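A protein chain is absent from this complex, but the other protein chains hold their places.
As written, the chains take the letters A, B, C, D and E, and residue 1 is the first residue of each chain.
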Amino acid sequence: MSGPTSGSLDGGSLKALVDVDRGMVSREIFVSEAIYRQELERVFARAWLFLGHQSQIPRPGDYVVSSMGEESVIVCRDASGRIRVFLNSCRHRGMKVCRYDEGHTVEFQCPYHGWSYGTDGALVGVPFAKDAYGAQLDRARWGLIEVAQMKNYKGTIWATWDSSAPSFEEYLGGYKLYLDLLLDAWDGREGGTEVIGGTHKWLIPCNWKFPAENFSGDRYHGVSHRSVDMVGIGPSGKGRRDMGERNQARWLDVSFPDLGHSMIAFLRPHDAPLAPAYQDAPIVADYFRHCEEERKRRRGAEWRLFGGPGTMFPNTSPLARQPRTIAAWHPRGPHQTEAWRWYLVDADAPAEVKDFLRQYYIRYSGPSGLTEQDDMENWNYAHAASRGTIARQYPYNYEMGLGRATSAFEDHGLTLPGVINDVTEANASEHNQRGFYTRWRQLMEAESWGEIATP
Amino acid sequence: MSGPTSGSLDGGSLKALVDVDRGMVSREIFVSEAIYRQELERVFARAWLFLGHQSQIPRPGDYVVSSMGEESVIVCRDASGRIRVFLNSCRHRGMKVCRYDEGHTVEFQCPYHGWSYGTDGALVGVPFAKDAYGAQLDRARWGLIEVAQMKNYKGTIWATWDSSAPSFEEYLGGYKLYLDLLLDAWDGREGGTEVIGGTHKWLIPCNWKFPAENFSGDRYHGVSHRSVDMVGIGPSGKGRRDMGERNQARWLDVSFPDLGHSMIAFLRPHDAPLAPAYQDAPIVADYFRHCEEERKRRRGAEWRLFGGPGTMFPNTSPLARQPRTIAAWHPRGPHQTEAWRWYLVDADAPAEVKDFLRQYYIRYSGPSGLTEQDDMENWNYAHAASRGTIARQYPYNYEMGLGRATSAFEDHGLTLPGVINDVTEANASEHNQRGFYTRWRQLMEAESWGEIATP
Amino acid sequence: MSGPTSGSLDGGSLKALVDVDRGMVSREIFVSEAIYRQELERVFARAWLFLGHQSQIPRPGDYVVSSMGEESVIVCRDASGRIRVFLNSCRHRGMKVCRYDEGHTVEFQCPYHGWSYGTDGALVGVPFAKDAYGAQLDRARWGLIEVAQMKNYKGTIWATWDSSAPSFEEYLGGYKLYLDLLLDAWDGREGGTEVIGGTHKWLIPCNWKFPAENFSGDRYHGVSHRSVDMVGIGPSGKGRRDMGERNQARWLDVSFPDLGHSMIAFLRPHDAPLAPAYQDAPIVADYFRHCEEERKRRRGAEWRLFGGPGTMFPNTSPLARQPRTIAAWHPRGPHQTEAWRWYLVDADAPAEVKDFLRQYYIRYSGPSGLTEQDDMENWNYAHAASRGTIARQYPYNYEMGLGRATSAFEDHGLTLPGVINDVTEANASEHNQRGFYTRWRQLMEAESWGEIATP
Amino acid sequence: MSAESSPLDRLLLKEEIESFLYREADLLDERRYEEWLELFTEDAHYWMPLRRNVPRDEPEREFTRQGVDASWFDEGKDTLTRRVRQILTGIHWAEEPPSRICHIISNVQVMQARPAEVDVRSRFLVYRNRVETETDFLVGKREDVLRRVNGDWRIARRKIVLDQSVLLAKNLTMFF
Amino acid sequence: MSAESSPLDRLLLKEEIESFLYREADLLDERRYEEWLELFTEDAHYWMPLRRNVPRDEPEREFTRQGVDASWFDEGKDTLTRRVRQILTGIHWAEEPPSRICHIISNVQVMQARPAEVDVRSRFLVYRNRVETETDFLVGKREDVLRRVNGDWRIARRKIVLDQSVLLAKNLTMFF
Partner (left out) sequence: MSAESSPLDRLLLKEEIESFLYREADLLDERRYEEWLELFTEDAHYWMPLRRNVPRDEPEREFTRQGVDASWFDEGKDTLTRRVRQILTGIHWAEEPPSRICHIISNVQVMQARPAEVDVRSRFLVYRNRVETETDFLVGKREDVLRRVNGDWRIARRKIVLDQSVLLAKNLTMFF
């Protein structure tokens, strides 16, 4: 019976499957049914997961439906304006209480027998309550199932089902600096970002870890995107993005192995001018040049740091720069992933800037994006070709850049958190992916958060 | 290997999953693969299942294909006119011997190698029998696999694979009185019903127990059907059905927990006149008024009793009154049900009456029925929203009307069999559903019928 | 976790499922998930499998993609002209390196990160090799995964993943004489066959063993094909094929139980003239008459032997005569098979002959073939009707012709290898099928080839 | 067609009919159900029989009989109207949220033209997608009798032949 | 089209062709196979090649070659007739019970008109549903040469391009 503890793997077998130190990871963890079930219980039922952005539900009574692991959740603002997150399933017979993607309501009425729940999850309406139930039903115990912890971090909404999970701040740890590269306004002010209306949602026939590890720091798959680089869709009309600022910067693979988070980051020279960007659109170029100067003023040396794609463990991928997006990779069985994609802009950027970015974002990203179409193709057939009896006997290779990282990165007096592999010369490494699987194995082995020493 | 005894659950775990006394039932029993496999072995391979109506196969040689659990069976009349039920699979290499839904034949010839079987199941034809097999093949041992017990009860055909199962009469027990409300003629004569030509067959994406428990006695889901009540499809032009007779009656939830059968029933006042019904069609109204008077004459006080939907354990649902139908909920995996629906009328009712009822039945029932379309929607998404890692940790609530039932129901000298919960005041209860799961657990726990004391 | 040894069945349970001596085989072996997984590991990962024909890849750099078990393999000619067989999965992240069915190349470049492999499987190209990997990556250890043994036998290409498997010659054993009936030129010269361009590939909803055992020697399913016999598609305009030569011959079911191979064979009288054939096409008739005379001259008494369908264990089916084809039955889950079909002709037959045969082959064979369309229908519904809880309790019957075979066949001084059942009188037997399952059980029980004494 | 009518007349008639059926599809898929109802005559009959698997030589057993046996639909304008009203309540859960439906209409043929009526055949592929991933394909044929009612075409009879026996959908909330 | 023909002529011709193809679809789906055969000329050729996955710049390798390589169909009227006869025996198990088949025909184009022949293109979605839940979708294009034989159109050549490589059906008992 596929109950809570079914098929759980002891540390031993996991250690054999995921040997990070030697850079070997078994294909089993991508294709095995049993490992997948354990992931649902030990990763997705415990970890902090990304749900959406506060700008999707500005007013009390606004709600949007999101997903945690395989399950549907309601994210809404209660009457008091607090954001609440509930399992989208009635306590009576489990009916999916809300089948709309978003809207505004005072309560959620179940269409099966009519139990209704307030925006605070309380069971407020029960047909024939007095006559049929009398004292039998203790309403207080039968409200919607709420997440154990919820966090609104700079407008992004996160939650976990596990009350013993570390606080969001602990869970985020030193990664804060890098996540903020996405969430702070371009001019360096805290927060100040919003999402463009409309979330891309689509199905990919691969295990959720393919996109998660790819975004965590795969600088190596240039071949995947050579065709788009040839035709050019970038903000300056060439390539995928503006490379000027990258080319003059140090390339850093930043990982927090004890947290599982990572990002591709860049560090500008301490003494270089701004590289030109957004040359297809003067207004946009002006806006960002202005923002950069503001940011420099506000942040000082830290201004030199800018980000690329990354993954916040387990399945949230911020992309801090070009294009500026955030993705969630929802598991849908071991062989399928449902991808959700949000697009971010500075809330108070001029309309022309938002419009320009929106068009760039969608021609780059997701199933219609010239760039990512090829990622999907590769994840699809990499997964499919790894399922076989023979294939599963051969591990994937994560040796690239083994043993080259430092925990004490410093550049002209600027220190950066995380275990950092400078790949300016190497071009790429699998440092971030190794960090991802280090944390993955830790959660998969542990019976509970208690066993996991917080850094 | 998913053999006969694979994954069988001991009583302990089942007890934890189904706690009827407290009105708690785990979602696992609806979504677990292992529990489903055990149901096929311990419920569907043992219980008496409904197959069809004798009026579908009037003459010797007539046959109709039906279903038991996941498997196809041939229901036919042999040369002697006896009704026989066989597994629809050749003994040689398993070919589905009959791929037609119904017809007339003298034998069933297998299209693969041509073994042919008489309408009595005997292996009557074997190509090259003498030369190829000689004495090797003992034909007597290789006829079609026949059910262990078959019963034609008032025209309805039932069977079980288990020779140690109680007789149909024992299995039916005190529920006879209620099943007869469907099967006897409206005027009180024994039997005398027939089915309208054509069986509705369709797939529902939910576990088979959703419809089974819903029909067993769910008076509580009025919200599901509010839209059809608003537009009105009833025989008097309003609502879903004629409520007059119900409104003046006592509402009884009747369950036989030790059998698993149940029905929503009604008891007229001992002294009230007939409420008007079928006001859209004078001829029909006259017919039923006449029948009710006849019935009163024939049945005396018992006439006061009339029925609604019910479920005869495990998966047969008679609906005794408006609309008068019988349904079988065939399991098709834990997450899918194939519903079959037959429509009943008095065999000797006038053509206008049959015609009126036929149209009412199909605008009410099944996938094109204005009423039941919404049931399917609810069962679909109640099931889907119950599959998740978190959802499965929360039981369904069956507390409604706990501890209010009596085993000694009496009204003005009329006693009724079964454990009865009078919900005239309460409007609804989950008494019948609790009875259903009591029996379900009993069969799932028992190694054999021997372990189950017949009441 | 569905790892290498998961769910493996001990000999005991297999013995109970496959009782060849009594001619009983459980339906479980066709429908059980666990048995299927064990087949992938113990049959398909060990046995010699058919991949294609050398005439598909004449020049160095030519390749064709084929299948072993569930997995895709690349069959190519390396620069030196040697035929090599590789798992079609990149060593880095598993990407399907070649997604084309056939072509010509100097290397296979992976579309994900660009590792490239030579036609000899060597990892020849690694982006940023020096900078990103340096010494970390030992290229010699990360070439494409190559089969353990490969054999080009008279133009047909075979391979096995198991280095401890017997050589192809041992594995083929005495079956050589019969396989050569397909692979030698009609006029008796060794080899000299080629395949027509284009391989039929299609999906059948049944277990792979249905077609495998059917081709192994099912003379008994004439009923399946009665309709095509009535309309006539044979080379002489009547029936399915020319029966003249069969009708005057002895019918032999030839099996090698310790190898699992078998064929339907025929032995001409030692003193009879050639029966007429190909009467629809004089040129073709002349060609074959001429070839037969040549063959008689070359082969002497052995000329009397000609072949029909057969199966070389586990999943390759040569059909030596009319129509002259070879099939591979690729497992695609317990309930699905992907069939591949190649069509053979004498390489130097006249164009008219090749053209005539091509048209005959495809009107007979595969999903558009008037004959085999009905086989697919039977395999589909025989499998489907064998999955149920009750059906699985009843074994299939393989009693036909039990105990009638001899290991010392002789006719007018001509002896033939194999255990032979003369069915000239009996018309049919299940001798060959029993041999197939004897070998099947042997491989399924054995932990390794070491345990299996080679005959 | 009436013998005397010219090829061009026939073509123009067919064009009218085709436009009518395409417009009908628009009304349905844009959820303009009340306008759709107006396309039916007051005495309209809308029927979809059940289908059985029977031997090739017993075609008369394949379809359930009109007016006698059960069917998927056997409607007059009254019940069609109630179905529409039910959807418009906004609490007909099976259509809430509304499905995304596409009527691919093809093979339009005018079989016979009488003074005021024409017999029309067409085929449909009805695609339904709803909520997240729920998807149905319903494929088959329609036989209509269209009647000209003061200048406009109306549907007087529609027989729908669905090419399924076991219905491969949980319900039939869409129209055909 | 021949240069001189007027738009109206072309339109009337196209209408003729369309009606012909729709009528053909009716004959097939109503299992009137013998009437369907009459739509073919005596020298008709009916061909469905196999398809391979090959690089974009090697299109010549994609289809198997007529008269040389294997194919799904490579038929004259004689074998088509035998296929029909086989179905009508009532013991062609693959079509017993008969499948429920629907030919959705679309994108009809008259490419070229010669005195007695026209080149016609069309697309098909062939839906097959049989027994209980068995369902296949076969989608692709047809290239026909229709010939006028004493007043009636006949199919002289039909090339069928199925948009699949591995056939996603257990057999091809239906016609295209």
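The rule is short, and it goes like this: a contact is a pair of C-beta atoms (placed from the backbone, for glycine too) under 8 Å apart; a residue touches a chain by one contact, two chains touch by 3 or more.
Being a predicted model, the structure only gives us computed values, none of them experimental.
Here is the thing to keep in mind: the chain we left out touches A, C, D, E in the whole complex. Listed residues A:24, A:122 or A:203: the one in touch with the omitted chain is A:203.
Only one residue in the set A:60, A:103 or A:417 touches the chain that does not appear here, and it is A:103. Among A:131, A:146 or A:355, only A:355 touches the chain that is left out of the view. In the complete complex, the hidden chain is touched by one of E:89, E:133 or E:164, namely E:164. Considering C:69, C:94 or C:111, the position touching the chain not shown turns out to be C:111 (whole complex). Looking at chain E, the residues touching the absent chain are 7-8, 10-11, 14, 51, 53-57, 104, 106-109, 121, 123, 125, 137, 139-141, 163-166, 168.
On the side of chain A, the interface with the absent chain consists of residues 99-103, 196-205, 224, 226-228, 230-233, 338, 343, 355, 358-359, 361-363, 367-368, 370, 372-374, 376-378, 380-381, using the contact rule stated above. In the full complex, the hidden chain is touched by chain D at residues 8, 11-12, 15, 19, 22-23, 25-26, 29, 31, 87-88, 90, 95-98, 100-106, 125, 127, 129-133, 135, 137.
Just so we're on the same page, only the chains that are shown with their structure count from here on.
Among the other chains, the CA centroid farthest from that of chain E is the one of A. Looking for a copy of the B-D interface in B-E, C-E or A-D, one arrives at C-E, which has over half of the same contact pairs by residue number. Averaged C-alpha coordinates give centres for chain A and chain E that are 50 Å from one another.
The distance from the centre of chain C to the centre of chain E, with each centre set as the mean of the Cα atoms, comes to 33 Å.
Looking at chain A, residues 99, 111 sit in touch with two or more other chains. Within chain E, the positions touching two or more other chains are listed as 91, 93, 96-97, 131, 133.
Taken pair by pair, the chains that touch are A-B, A-C, A-D, B-C, B-D, B-E, C-E, D-E.
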